[in-house]
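Rather than the whole complex, this shows some of its chains in their spots.
Chain IDs A, B and C follow the sequence of writing; residue 1 opens each chain.
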């Protein structure tokens, strides 16, 4: 399994709506609205890196109300 | 009780209007227009973290004229 | 009365110690350790702008463990 966090900035006041929509996407295993410079933190998971990209991350990025996403792959150092 | 500061940037010239609207919201216990990189500083309070989020912070974020909010939870370290 | 917020960044792990020391200073009416890009938020007050600068803000700035302060005067717009 490969995983990645997505740190998401939304349009002002859209955090809840974005979080709700993101939670519906397969491969999203946790969604939280947060304080600080980001609005939503998402934990995503897929069988392969390609699947993570094409089936999860790209679908999250298409949710309305998102202004910027920062994807941080989980990498055992 | 849980509390949080909200550092707010507004559209140019909208600080006073935003401060006025924010002051009307339940759970907002102090509002100040300020100099520096932020335009308005708000002190918010609620019984629980959930209530703070859903009933106060999200309502403040929906005030017209706000371009960016940075919520800083008060956390006794 | 004139007032100002001070948004303070501290060395990692020094937020509590800084907050404690700042709370001792005359003219400091509220101190909170917070989450987000700042570590401590201070509300200061003095009779005049000069007094605020010389007797409060400059004394806060000399507290050990502070790396950066951002003073935001409260200004009724």
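Rule of thumb we're sticking to: a residue touches a chain if its C-beta (ideal position, glycine included) is under 8 Å from a C-beta of that chain, and two chains touch if they have at least 3 such contacts.
The shown structure was predicted, so the numbers you read here are calculated from the model rather than taken from an experiment.
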item: Total identical subunits in the assembly as filed, 3 in place; value: 10
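The criterion applied here is as follows: only the chains that are shown with their structure count from here on.
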item: Distance from subunit C to subunit A - Cα centre to Cα centre, in angstrom; value: 36
item: Subunit A and subunit B: spacing of chain centres that average the CA atoms, whole Å; value: 25
item: Distance between chain centroids, defined by C-alpha means - subunit B, subunit C (Å); value: 19
item: Per-residue overlap in subunit A, given as positions that touch at least 2 other chains; value: 35-37
item: Parts of subunit A lying in touch with subunit C, wherever the complex brings them together; value: 35-37
item: Residues on subunit C engaged by subunit B in the complex (per definition of touch); value: 3-5, 7, 15-16, 19, 32-38, 41, 70-77
item: Residues on subunit B engaged by subunit A in the complex (per definition of touch); value: 4, 53, 57-58, 61-62, 66-73
